[in-house]
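Here the complex is missing one protein chain, while the rest keep their positions.
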Amino acid sequence: MANSKYEYVRAFERDEMLLPNTWIVVRVDGRGFHKLSNHYQFAKPNDQRALELMNAAAVHVVTTIPDMIIAYGVSDEFSFVFHRSTTLFERRAAKLVSTVVSTFTAAYVALWGTMFGGRSVGGTGKGDSGAAFSSAALVSTGPDLTMLPTFDGRAVCYPTWENLRDYLNWRQVDCHINNLYNTTFWAMVQQGGMTATAAEEELKGTVAADKNEILFSRFQINYNNEPDMYKKGSVVVRDYELVMAGAEKGRGNGNADDDDGEGERGQAVYALSKTQKEKDNKARQKAKVVVLHVDIIKDEFWDTRPWLKTGRPGKVL
Amino acid sequence: MANSKYEYVRAFERDEMLLPNTWIVVRVDGRGFHKLSNHYQFAKPNDQRALELMNAAAVHVVTTIPDMIIAYGVSDEFSFVFHRSTTLFERRAAKLVSTVVSTFTAAYVALWGTMFGGRSVGGTGKGDSGAAFSSAALVSTGPDLTMLPTFDGRAVCYPTWENLRDYLNWRQVDCHINNLYNTTFWAMVQQGGMTATAAEEELKGTVAADKNEILFSRFQINYNNEPDMYKKGSVVVRDYELVMAGAEKGRGNGNADDDDGEGERGQAVYALSKTQKEKDNKARQKAKVVVLHVDIIKDEFWDTRPWLKTGRPGKVL
Amino acid sequence: MANSKYEYVRAFERDEMLLPNTWIVVRVDGRGFHKLSNHYQFAKPNDQRALELMNAAAVHVVTTIPDMIIAYGVSDEFSFVFHRSTTLFERRAAKLVSTVVSTFTAAYVALWGTMFGGRSVGGTGKGDSGAAFSSAALVSTGPDLTMLPTFDGRAVCYPTWENLRDYLNWRQVDCHINNLYNTTFWAMVQQGGMTATAAEEELKGTVAADKNEILFSRFQINYNNEPDMYKKGSVVVRDYELVMAGAEKGRGNGNADDDDGEGERGQAVYALSKTQKEKDNKARQKAKVVVLHVDIIKDEFWDTRPWLKTGRPGKVL
Partner (left out) sequence: MANSKYEYVRAFERDEMLLPNTWIVVRVDGRGFHKLSNHYQFAKPNDQRALELMNAAAVHVVTTIPDMIIAYGVSDEFSFVFHRSTTLFERRAAKLVSTVVSTFTAAYVALWGTMFGGRSVGGTGKGDSGAAFSSAALVSTGPDLTMLPTFDGRAVCYPTWENLRDYLNWRQVDCHINNLYNTTFWAMVQQGGMTATAAEEELKGTVAADKNEILFSRFQINYNNEPDMYKKGSVVVRDYELVMAGAEKGRGNGNADDDDGEGERGQAVYALSKTQKEKDNKARQKAKVVVLHVDIIKDEFWDTRPWLKTGRPGKVL
């Protein structure tokens, strides 16, 4: 295929293949979303529709990439997890990252109108209330193109199940810490009439209990009653029949005892017959991809969904 | 900022910083565009609106990323060139690639309606003629979300100006070779009534002159009269006042003699004062980003646009 | 420390940090040892002193680098294993590889005389029988410097204990396969008087049983009685008191149950107090580094030496 004397330039291409048998996390982050959320007047501290748009885009990514086993989102970021056995794109980093980022971006932009369809978008700078932020709107006026939602991304490898769990724990703890802070801060500003500076100053050095107390005593807000999507973030998974952890162990199917997945050679899934792989993929396609707002730090979530660790599909509902 | 015992997982992040003082090309490629172009009934061998949509998305990328000096597109791919002196995102590969891919994708999806607004999109699977492929359309029906246009991307470094030029030469030669083939093939099929197989068979082993002859003798097509966008691809650059190559040389400003840009330490542009950098950026923002369909293999294109090599802006028109 | 305008060139340095919490294997390979072994008239198929020199060099490496938990050698190669928790040189690949390679090379050259001291080295081209291959000898004549023993090296990461075990299994199986082949081949040539070509031809397609049969029936060699160093290669470890696998389990110290080491966050060893680390290092220094020729494919070797997996020292003898 050397069609010209210039083709030698291909020799400069370098492919980073991510280490086999490691969990691959591709984290997607909104670019300049602070400015963007002001431009489109997202509600503070949480904009329900903006979060649901993130979730819808993530559902689209998980649906179209079967090697993805779970995704977790908070604020303007989403982490997508490929099973350690994946060989998608020969595990080339640039290909994995760019595909996830592009698919997420495409869905986010395409779905924008479904979330913000009936909403005034102040960002057009024209005061046209009620105009949908459809893609048509995006392009009908100059300024909006400068405020297109975009995302960057990166891939990180985690060698063990526990490292992966800790990664997700890190993100969910972060969600909690930030949301408690933001909820308190904005209550002080929006309901308490404080300046941003004054609120910030008062919150400096406070611990969780202090913030809960401020929320409750001054604003009659019980933080526990806040929506789970805000407190726990969003988990995107295929929906199979849950497994009773205890029962599972009783059946001795190995998910409990050697429950590390490391007991295998990282070949378990490769080693499947072609027929079995096709069956697995069909099962995956039949499974509905759902959004949950639940605790993923405790073991229960994982014990009842052993397929997340094995990479094999569960029983389709 | 160690907000939890889980934060140690950040230590697993790895950043590839691209070698300083090399030209960075980020090439964006349509994913599954063969299928997608059938789905949306793109015209063969070239769909003018589809190409113009690619160009519009590329113009958006170049406009919003000032470090980009030129982009070149053909078919469903676009190559974006960062100046060798760029320090954008500390030259982190994943960040550069994902940002370009996401920005390109967002613009492509958002602008879709402007190109295909009045066109029947067979892909909805509903036969609704005339429906715009707006983002609204994209989401109003299930199937279309499975046919969202997405792109992957990769970064390649080129150490010398000549390597970069050869990279672009490679793409433009490729454009020519493919377009001549496709033009001939589709004339044989669409106008000549041949089967795809028969046309392929006949074209096997032919050289350019043979194809030109087939086009002219059988279909009265003079390939030279085909649109330049199809024959030469699309070049996206900031539009400054052209420099007369001869005059330039006469003035001895060094662009001709040490015309390698390698004569510098890769610091020339870093070394600019902050004031000068801001002036440069303002000049860049004033410059219109234009789409050209011209020969970029010959030196003339480059000689008249010395700013492409130096990275400094030219004289705004 | 910017002592000159040239110091910007440091920005071109790139460091690859190996993924945390993975087992690092640095494999060292003799360069051109086929030619070198002819030059110095190594015995075929195995030269005891040459192998013992390899082992002595490996003992030196393990002794001087406490983060090394085990090394395995066969023929002119040696694999050195760093514990997954190591942070030596911040896990920089080039530093780890070059340090191991240089230390191994230095010891190999320095120790040459101890192995080949009383031996005629034909390679001097002077037939001086009995001359020691001391470094003095190496340099006293031109040709020898062109036959200096050197080694290259590379680092490979293995994410799980099982992957690491399989790596070592691979090398030991390789040792067996090659040694059985070589033993048979050289018996046919040296004792059977066959040409190399004829021996090769006859061995083509044979399985292990065939080779055993050839050795026994034609040359009265029982392969099982061959030296273990030839059949099993050489294992280099610190010598602690062996643990009875069963007893260990009884004591419930966790080495059996969660015996994957993956049950930890890859922080277990980092998390040690400074005092504890120093105690560990002292224990390591007290331990003798020994060379064994044993089966490392079966679990027994590992079960009785749990410190290999945990990275903590065992009980010094």
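Order of writing sets the chain letters: A, B and C. Residues in each chain are counted from 1.
Just so it is clear, a contact is a pair of C-beta atoms (placed from the backbone, for glycine too) under 8 Å apart; a residue touches a chain by one contact, two chains touch by 3 or more.
Since we're looking at a predicted model, the values are computed, not measured.
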Residue of C:Ser37, C:Thr105, C:Asn179 or C:Asn212 touching the missing chain in the full complex: C:Thr105
Residue of C:Asp47, C:Asp166, C:Glu200 or C:Asp239 touching the missing chain in the full complex: C:Asp166
Among C:Asp174, C:Glu213, C:Glu226 or C:Asp239, residue touching the chain not depicted: C:Asp174
Where the missing chain touches subunit C, by residue: 3-4, 6-10, 12-16, 31, 60, 64, 93-95, 97-99, 101-103, 105-114, 117, 132, 134-136, 138-139, 145-146, 148-158, 163, 166-167, 169-170, 173-174, 177
For subunit B, the residues touching the chain missing from this view: 19-22, 84, 157, 159-163, 166, 258, 260, 262-266
Missing-chain contacts mapped onto subunit A: 8, 11-12, 14, 17, 19-21, 265, 267
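By our rule, only the chains that are shown with their structure count from here on.
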Cα-superposition angle relating the copies subunit C and subunit B, to nearest 5°: 180
Residue-number overlap at the subunit A/subunit C interface, same or different (half cut): same
Centre distance in Å when subunit A and subunit B are each reduced to the mean of their C-alpha atoms: 30
Distance from the mean Cα position of subunit C to that of subunit B, given in whole angstrom: 51
Chain centre separation in whole Å, for subunit C relative to subunit A (CA means): 45
Two or more partner chains touched - positions in subunit A: 157, 163, 166
